[in-house]
Every structure is written in C-alpha cells, then in structure tokens.
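Note that one protein chain of the assembly has been removed; the remaining protein chains are unaltered in position.
Letters A, B and C mark the chains in the order given here, with residues in each chain numbered from 1 onward.
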Amino acid sequence: MSPLTPHPYMGNSTETAHARMLSAVGASSVEELFEQIPADHYGTQGITLPDGIVSEAELERHVDGILRSNANTRDHLSFLGAGSWQHYIPAVCDEIAGRSEFLTSVWGTPSSDHGRNQAWFEFSSQLGELLDLEFVGLPVYSWGSAGGNALRMAARLTGRNRVIVTAAIDPERRAVIESYCGKQGSARALEILDLGYDPATGQVDLDDLAAKLDDSIAAVYIDTPNHLGVFETQAAEITTRVHAVGAEMIVGTDPLSLGIVAPPASYGADIVIGSTQPLGVPLNAGGGVGGFIATRDEERYAREFPTLQVSLTDTLVAGERAFGLTLFGQSSYGSREEANDWTGNSVYLWAIRNTVYMALMGPAGFSEIGSTIISNAHETAQRLSAIDGVTVRFPSEYFKEFVIDFNDTGLTVADINKRLLADGIFGGKDLSVDFPELGQSALYCVTEVHSESDIDRLTSSLRKAVQR
Amino acid sequence: MSPLTPHPYMGNSTETAHARMLSAVGASSVEELFEQIPADHYGTQGITLPDGIVSEAELERHVDGILRSNANTRDHLSFLGAGSWQHYIPAVCDEIAGRSEFLTSVWGTPSSDHGRNQAWFEFSSQLGELLDLEFVGLPVYSWGSAGGNALRMAARLTGRNRVIVTAAIDPERRAVIESYCGKQGSARALEILDLGYDPATGQVDLDDLAAKLDDSIAAVYIDTPNHLGVFETQAAEITTRVHAVGAEMIVGTDPLSLGIVAPPASYGADIVIGSTQPLGVPLNAGGGVGGFIATRDEERYAREFPTLQVSLTDTLVAGERAFGLTLFGQSSYGSREEANDWTGNSVYLWAIRNTVYMALMGPAGFSEIGSTIISNAHETAQRLSAIDGVTVRFPSEYFKEFVIDFNDTGLTVADINKRLLADGIFGGKDLSVDFPELGQSALYCVTEVHSESDIDRLTSSLRKAVQR
Amino acid sequence: WSEPVIMEMGAPGRRGTVPPTAWGSGDPSAFVPSGLRRTQAPGLPEMSEPDVLRHYLHLSQQTMGMVGISLFGTCTMKYNPRISERIIARPYVADVHPAQDPATMQGVLQIVHQFSEALTALSGMAAFTFQPGGGAAAAFTHTAVTRAYHASRGELGQRTEIITTAQAHPSSPSTAAAAGFDVITLPTEEDGYPSVEALRAAVSDRTAALMVNNPDDMGIYNPHIKEWVDIVHEAGGLCFYDHANFNGVMTRLRAAELGFDACMFMLHKTFGVTKGGGGPAVGAYGCSEELSKFLPGPRLEKVNDGFVLVESPSSLGRIREYLGNVPQVIAAYTWLTAMGGNGLREAADLSVLTNNYMEKRILKIPGITKAFPQVTKRRLEMTRFSLAEITAETGVTAVDIQNRMTDFGIDAFWLSHEPWTIPEPFTPEAGEAWSIEDIDYWIDVLAHVVDEARSDAELVKTSPHNQAVARANMSGLDDPERWATTWRAYQRKNGQQ
Partner (left out) sequence: WSEPVIMEMGAPGRRGTVPPTAWGSGDPSAFVPSGLRRTQAPGLPEMSEPDVLRHYLHLSQQTMGMVGISLFGTCTMKYNPRISERIIARPYVADVHPAQDPATMQGVLQIVHQFSEALTALSGMAAFTFQPGGGAAAAFTHTAVTRAYHASRGELGQRTEIITTAQAHPSSPSTAAAAGFDVITLPTEEDGYPSVEALRAAVSDRTAALMVNNPDDMGIYNPHIKEWVDIVHEAGGLCFYDHANFNGVMTRLRAAELGFDACMFMLHKTFGVTKGGGGPAVGAYGCSEELSKFLPGPRLEKVNDGFVLVESPSSLGRIREYLGNVPQVIAAYTWLTAMGGNGLREAADLSVLTNNYMEKRILKIPGITKAFPQVTKRRLEMTRFSLAEITAETGVTAVDIQNRMTDFGIDAFWLSHEPWTIPEPFTPEAGEAWSIEDIDYWIDVLAHVVDEARSDAELVKTSPHNQAVARANMSGLDDPERWATTWRAYQRKNGQQ
C-alpha cells in the first residue's frame, strides 16, 4: 500500500481534502470512521492487488497490449451467427449511444430523465409497429431471458406448469430458459417438453406437437426463423391448435425480418419475443444481446409483465407530455417477496441504439434490408452448394442463416473451419455437438454486410478446404 | 444521372417536397429557377461523377477498403517527429472535441455560442499561463503560419522589411514563412536572412547574428527547442542584442516543454509562437497542426494581431460573464482591402482539444511530462549511441528530438529506415536532403509514449540494420 | 424546446439510412414463403438522417445523467472513465463474435480471467461468473446455484425457504420467490438490523439459503454477521453476500473470510462502469470452491498456451447467453487497473469520510433527521435521512424536494427501497468521485430547497420549473384505460387512431 497520491478519478484524494473533512466530522483518522466493523471481521489475507496504473497512457498501453491479439469480424470475414449477428451499425447509433448524458444516466425524475424516457418510449413504440403489438416492455437481458419470462407469464396466465419448447433452438437460449423455468427443480418449476423438428424442413414436426399438446400445457414456444435458419410456415396452424387447448402461443422472431415477413401477431401469437441485438448493437464478444417482450395491450397480459415499461402521460402544464413507469408496483422492486418474477438493470442503453436504428431505417429500410439479407443468403447458399460434397440441409424457407451439410466431404466442421481461419475467414458455427443428428453441419450466417466478393472469397477458400 | 431518389442527407429530396415548394414559388420546374444563368455558361462536358453510394454500409466498406492499407503509428513503433509529434491523447480530449455541439458550431451570437467561446477563452488563458503572457490569439493554421504572421507583425511594428530567421528550422515551416513573407516578390515582401547554427551545438551562431543584425532588421526569429531538437541556451543574450537594435524578438517553442523550461517571455521575447498539436491533437497525417501567437497585453502588439481573439466581458445581467471577439475590426473580415494581413477559418476545434488537454494536465502534469520526455529522449540517445557507428550529433541540450548521425555506418538513412520498417518501425526523419551538411543523419523523436521495451526493440533492430 | 415524439415526425418518402442492395440475381420476395409475407408496412417514421440525429441529440440534452450532480444513493455513482469507453468501442472488443475460435480471442479471455482473479483477491471466492446482467440477475444466479447445490445433496425437496431481511435489496427476496422458494424476511430491530435471536427462530432444516447485504442502505453494519453465517451453515443453508454496498468496505472485508459461500459485485456501480440508464451491466457472481462446479458455464480455464472454454458437467447451464457483458468486464478491469489496491482503499476511505462529512452538514438543516438515530456509531458509505418533520410542517414531501433539486442541476436522490422503514426517506451517497465543492453545493441546494418549502411550499410542490418538462402526472400509469407503452396505444386510447 502506497502513501496517499492524488488520483485523477478522485478529486478529494488529497491531504487537504482529507484534513478538511476529518476536521469537520471531528475525527482524527479515517480509520475511526469504521468503528462499526468488529476487528475480527477484517480480512486477514490482505489485499494482494497491485497499486494502480494511474497514468492513462500507461493504462491504455497495458490494456491495449492484451486486447490487440484478438481477431475480430472486422479484420476477418465472418459467417458466424447463431444468436449474435453481424449487421451494419449506422454511425448515428454510435453517436447517440455514446452521448455522456445517456451513458451515465441512472434513475432521476421523469423530468430530469425526460429525454431518455422518451427515447425508451420510442423504442417500444417503434418495435410495436414492427411487431404490430401495442404493449411493449423495456428490454430484458437477452432472447433467452425473454423466453424464460414469457413462459413464466404463460404459466401464470393459464395456471398450468408444463410448456412445449421448440427443439430447433439455440442451445444457449434453451439453457437460459431452463434456468428461468427452474431446471434444478423447485416448487414453482415449469416442466419443459421438447417439440421436435421435421428433418426434411427444419420446421415443427406437427405430429410431435399433436402428441404433446393438451390442456395441461401452458404455452407452446417456437422461433421463426429458428436456430436452423428456417421460417415456420405452419405458424398459423400451430397457433390455432395451441389456442384450441387454451394455451398461450409464444413466438420468437428476428426483428430484422419483419420488413418482409408477417409479424407473429398477424397469425395470433400472444406473446412475441426476440433479440434486440440486430437493431444496431455490436457483437461485443456476446455482450451485445438483448431481448424484447410484447403483447396485445390487454390488461390480462400487461399485469404479468416482469419488465419495466414507460408510459406516456401528461404534466402539470397543459398539453405537455412526459413519461413515467407504468405498473411499477408489480415489478420486483415493488413486490419483493411477493414477486412472481424479477427485474433489475437490463440493457437499457441498447434500447437507445435500437430506437435510433429503427428511426433511421423506417419502413423502407426494413423492407430493403430484409430483401437484401434473404437474397444474399440464398445466393450464397446456392453458390456454396455448387462445391463438391457441400449441400444445403434445409434448402428453401430460410432467412439469413442456413445449415451447410459437410458430411459428404468426409471432413469435420472443425477441420474445415481451421482451414478457413488460415485464410482469414470465420466459418459457420459448428452444429455437430449440439445437433448430432445433423452430423458434420455448420450454421452459416449471411447478411447485408457481405458483398459478392466476400462470397467469392469464401467459396474459393471453402472449395480449397474440402479438396483432399 | 438517375431519377430522383430520396437521399438520407436531404430530407426534401422527395417528389412531395419538390412539388410543394415548386407550387409555393409558382414555378413548374426546378430548372426555371436557374433563369439567371445564361445558357452558354453551362458546363458542356457534363459531370462525369458516378452516382452516389447511398447505402452507408456500402460507403463505409468502400472507404475502409481504401484506408485499411495504411500503416500507422499505432500498429508501428514510430520515431518520427519533425513538426508532428506523437503524444498521448487523453480520452477526455476525444470525448469533448467529438461533441456534436462543438463539431458543428459556426458563428452564432455570444449567447448561443457561449460555451464554445468560453472554451476558447480558456484556451488562451491556459496557454497564457504556460507562456507567461497575457495576450493570446485564437489559433492559426500552423507553427509556420504563426511564424509568417509574427514576422509580418514585427515588420509593421518596426516599419522595417528585413527579418532574420534561424536556419535550424523545419523546412516545411520555413517554406510557409516564405510564402507569408512574399517569397515571389511584391511591394510588401519581407527579405529573409538566414541565421546560421553552430555545427557543434546546433544552437545559434552568434557571430553570424552579429554579422547580420542591424537597425534595418525588423525581427529575429529563433526556435527553442529548434528543428535539430536543441534548446537555445543563448536565448537571453540574443534577445538583448535584438532589442538593442530596436527589433522584435520572436521565439518559437514547444508548449509541452514549458513545464520544465522557462517560457521565452521570461528572457524578454516579444512575440512567442509555436505549435498547438502536441496539446492533445492527433497526427492526422499532418492535419493535426495548429499554431499560436502570444504577446504581452500591450496595445502596440494587440493592434497588430491578424487573428481573432475572444475577450471576457459582462452582459445585461449583473454579475454575468460572456465572451466576445475583441479587435474584430482589424481582422480581414472588417478591413477588406485595407487589411495588412488576413484570417479565416483556422483550427478552432483543436483549441477545444488544447484547452481540455491543458486543464487535465495542470501544473503537475506539465512538469511531469516534460521530465519524462526529456529523460526518455536522453536515455534513448545514450543507448542508441552505444551501437557501433551510431552517434548523437548534438549530444547535450535537447528536449524530445535529437539528431542521430549514421555517417560512420556507411549506410544511408533511407536504407536504414527501410530495414527498420521491415521490423515494423518508423525510423527517424531523414535529414540528408534538407540538411546536407549533416550527411546521413536522422532526427529521432522520443516522447512519453515510448516505453523502455519500445527502445529495446529499436535498439536491437537498429543494431541489426547497421551491421553489414 | 418541446421535442415531438418520433412517431409524429417525418414525411413520406424520406430516408434515414439505406441498406446495401442485394447483389444476387433472384427476386428477393420470392424467397419469403408466400403465407408469411408482410402485407402492410410497419408504421415507422420516415425521416432524413440529420433529422434522426438531431432528434436524439435533443433527447440526450433533455437527460441530466452525471453531467449534472448525482449522489443517487445505494447505487454508488462513480466516475466512468472515458478511456474505458474508448477501449471497448474498438473492433478488438466491439466486433468480436462470441462463437469465434477461442484461440482468436485470447485477449478478451485473458482480461476476463484476470479480472476474475482480482475479484477473488477482493472476496476470497474461488470462482466467478459474469453471465448475470446485473445485481438482480446475480441474486437469481444464487437461487439457481442454491437449487443445484441442494439438489445435488438430495435435499432440494426439503430446503424450501430462503431467509432475507427487511433491509435486503428487493432482488434478494424477489429472486428467491421467483425461484420457487418461500421467503422469510426478518424485520429490522432496534439496532438497525434483525437480532441473532430472530435469525435463530427462522432457521430450520427447511432453510436453503440466507441472502443479505451488509452494511445496509442506511450505512449500518451488522456486527453479528459472522455468527449469522455460522447459524445458517449449521442448519445446512448457504450464505449469499449481496455486495451492492461494497464501496465503503472494499479492501477491508473479504466475503469468504466472513464465512459466506457466495457474493456478488455490481461492476456497473462499484467498478466504475457506466450505468447506461440501466445496463448493460454485470452482477459478478462468485462462490466457494465447493459451489463452483454449479456455476453457469462455460468456464474459462488457463492452459499452457492460453485460455480455453470448458463446459462443466455439473454446471447449472446458463443464466444468460455467452460470457455475459464482456465489454463491461473489460471496462471494469480497466478501471480497477487504474485504481489498484491502493486506489480502492482510498476510494473506500473517501466514500465513508465524505458520507460522514455530508451527514454532519445535512443534520444541521433544521427538520432533517437520521434513520435509527439511536445507532450512534459512524455510518459507512451512506446514511438514510428523513424529511418527515418538514413534510408535517409544510406538506412538502421528499419527492417534491427531489424534483425541486433538479432545477439546480442536481439529479434525484434515492428515497428508499420498499418497505419504507421511516417516513419521507432519502439516501444520498457521496462516493469517492465528487469533489468537496460539489458535495457542498449539493447540501447548499438541499438547505435552500428546505427553506423554500417553508417560505413557498407551492413552488416546491409544483417543481421542477427549469427542466424540459414539468412534473409528470403519475395518476393514470396503472390504469389500463390510460397507460400507453406505445404511441399506437396512446393514439387509440385518445381517439386519435
């Protein structure tokens, strides 16, 4: 421990300030102020942390020295998706999300937080337009969290404790949902039944649904597009069946698809969830994820939201608008031990990115990006499948991700990806561990960021990689 | 030329907006509005520019694709200085200079520009403290511009038209000064006499000064540290001699040295100039330069400033402060054909960076950075001179730059720098063209950004390079 | 400057940003299954890029954040160094994909590892996970670990109760309840915390865990905490230390040495990372060697030539996707590296010293009292006060005063978590970053507003007067006929659709 040296982050870390405050409080040493803590509570092992690197130049050199070894999707050509997707982020998103006011805001009053609260309201409002739904919560941690929350909502809404969840799901997402549903068992745990997928299409196996769906089921949860990239074309039929047994229909979706694809509400989905990451949030080594939950504006649903929400309201001044938290009391901040779910800090700064992104895109932008993505993905899949031994597993109804089947190459995905990496390419996500039934397959993600020459590069590298 | 497609930068680039405005002005086509321009004035060759890349993602891909080939001082170890110096830029400087309000401000009222004007006043105030001078203009384009302006000021102050300028000067700076002084000849051109340097010390050759200094001389201009890196230890003596003939003493200096080095005003310099780039401005491929001009707050000098200046003043509200331009009328905005010099847009955003930098540093920061730089530079020079055939040309009185003499290696600086480059190192600036009297010598710059391991890397690469 | 809601802005045909065009040959719409095509475009605004930019710049300017002064309380408002933001915005963080081959992201993994080691030094816990996206998520993680632990011993059926205190943060009881436990909340007693006797009475073979914080939000430290831990351990329960209030005790207390099995740190509060209005955040959850096998995965392991990610067979799975909010971990690492052990010690010292300085001055304002005045020992990093006397005298409430203070550039203080143990509470926290001048200014404004309450109560009750908007009407926010979380709902409910 060094003697007191003034630290740039602490204005009062000077002898003068210490002396002035000590004198004001009538203490002769700082140690005196810790009188509440019994002596035997103090850590005996001491704190072994080194002294601080007070010089910012040295600090940056140190941290930069560690991080610069990272490869990334900017210096590499990447086809990784599977829950975190590479999309172009307009510079305006960075500018707004980087504003000190937004970065450092906490919980002020509706007036002192007015601008931020309005931005949040605009997040919900714009997402509501994309989803065709009128009640939208502030974001939760991730798509997985949203799934867990939604299933718990459904269980409360129906008073049932069994749920059916698509098997064509991101295993990360599935694992989060399990934690929310109480995998390890407990009084209020929800039982999860797997909903198989058709090996030909990657879509829901309707027979399996029929076998499992009955009036003990609280909810059926499917994704469209799902983890294998495909749209669920039977979604309307499934919803009808789910509603027939009095269960809730939960649909997860990619908001970037909604410029060209019908929103789940249009075929009756009750709770719609998904990821906010595609809407202007960086990959962040996985730290870019965020989730949303939306329903019709019906009290029945609203009363079960675990999230915070902002609502438009008026002020003491006629004609003026402000924003306040609605249904705060039902959040865990208000309900404590009576809580039926919980909330806390989430990814509210990403909601700022999301709202800016949606405002920049507008209806035309969403329509165009959907078209570009689906076109680029299909074109890429077609070109890859021209390579000997390479096939597309579910060749028709997909959006931006598709499964490439390498079984005929006799190579593992791991080997292929190593070869691609040597060419500066991150190949698709290896599915062989989580989806053994697909053998040596990989999930490729192609979006608007990929140019034709990128695909030429991939094609030629992959052609080389699978030659033996 | 494509048909009208709405452009993101132009809200009114829609058919609707065109129609509405055309109707309001009573015109049937936009072309009609150009009725002032005679038909034969239109360009006949057409505009061959391609259509815009309206998609920001494609635009960034395009520009990034060009720029990413650049090497830079972040991915290379650099010892280049010579007018643009690598110093650490605190993140707070970037944050403030990047604020949209500062980036986009133009000329509002003293009230609507209040914050920016105050920041400018703080630039002048803090620089004044470093320089120990009370009248400081807003920045000019560069050290060279400041030199040109200062010499012209001196000519007007003295009514003389011959000036003496140090020969140990950056040739770029010298060339700018020549343009300002009217190199190509004209009625008001100033004649420039070279002031030789002592080949042993790199400092002013006092005999040469004595030979040239008489009462026809308007000013003597020297730099300390000068372009060969060395301080002018005879500055006080020179100033005395200059004042003795009624000339103005102009001294250029590096503000980063002033935490440890006496400001030129302390030995009587009349006009002090220098670069603002070391105070928190990036290298910017040479686009980071800026210059300052400062004098005592005497009307005689103030009336000759070609710059704009902000002055503190009061407002209609008692006790409130504001900032306005002082002596605006004497600037070329006010004087037009009566102008004795000119001003215009300059590098005022860099003044924001500068003021933040100075505020962060404080007196202790300037003292410490001066010490660190001078120590690192001397230590490096010593270690380099341990290499066979490598010597330090002016071995004692330098700040952050020093001349390394490679004559004994039998190699050219160009060859050596090529070898260093192969190791990821930008060697010192080659002096062999501009200072042929120094033979194969290079100007090395070492600052606070260089760690000991950086120097180890340089030493070992250089040792290898000069071995034959 | 009254900024419209973006849904009202724009004009048909305007473009804000244009995505790249497809380079393939096919008709994109043919790729969408016919039954799934969107038939009506979403009702989003159509705006130019500069108009979107300016709109959100205006909203940022209508947000106080820490550009004002915020001594929020319970949330440890710190300086968020810009250097951290600069680093995490770079491609080597922002553009790293979580599914990259770990060999290509060793820099990220190394920092995650090193920061985990630093938290181990501060807490004595054996292992940490950064998956929890905030403090509440870390508390929830503890309930999941608790389930996994007792399940592994075959006792989950029996262990149905989690014990907390009335001064625990809401995240403890709520996550315990959400995880399916019955919650026993021990009431605060005379000394400012529940008695050992109350704990003994609550503990049984049904006890799954204890979840507490210490000191609490009143700055009161429970000196019997080691005994508490022993009692719970004897009954077979796990002890979780909510370290939200770590600031005043960092470098002095180590959770493991007090006997706790697990603890959590809020990186977005205690470790200098931005709040962002409420995340992205990290509730770093650490636990003992014994519990570490249950931690949500993947687990980071150091091997000869770097770090690898390993799935543990006993892991409870995931609390959140991937490694959590990695940029925030990197920012916390950067902050902690700048502070060092000596800096943390100074921060804790300053946090307590400054709080005592504030308390001294605040209690001189007539009508302001301290919660639990009978606890006379110096409070730690914060003190809870009450404005009840002033409310009784003037009708002006803590919320009124909070609103009025914003007119002076001071953002809201925290009142109190539920339940309010004292009336009209407020709980500022000085932290270590604010200068003594700002602290003095804060107190001066408070004193001034209290004066205003006495001289012109209406002025305070109708405040704020200098903010972007006046006092919000909160009356309809829980009314299904009036709430509106989207513009479309608002329009419908107001007959504008």
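Operating definition for what follows: contacts are C-beta pairs under 8 Å (C-beta built on N, C-alpha and C of every residue); 3 or more make two chains touch, one makes a residue touch a chain.
The model shown is predicted, which means the values in this text are computed figures rather than measured ones.
Every visible chain touched by the undisplayed chain in the complete complex is listed here: A, B, C. Residues 1, 11, 14, 48-51, 53-54, 57-58, 61, 66-67, 79, 81-82, 409, 433-438 of subunit C touch the missing chain (whole complex, contact as defined above).
Residues of subunit A that touch the chain left out of the display are 6-11, 14-17, 54-58, 90-92, 94-95, 100.
To be clear about the criterion, only the chains that are shown with their structure count from here on.
Contact count check for B-C and A-C (C-beta pairs in contact): higher for A-C. The geometric centre of subunit B is 46 Å away from that of subunit C, both derived from CA atoms. Subunit C has its Cα centroid 19 Å from the Cα centroid of subunit A. Multi-chain contact residues of subunit B (touching two or more other chains) are listed as 8, 56-57, 90-91, 95, 100. For subunit C, residues touching at least two other chains, in rising order: 14-21, 47, 49, 53, 57, 81, 83, 85-86.
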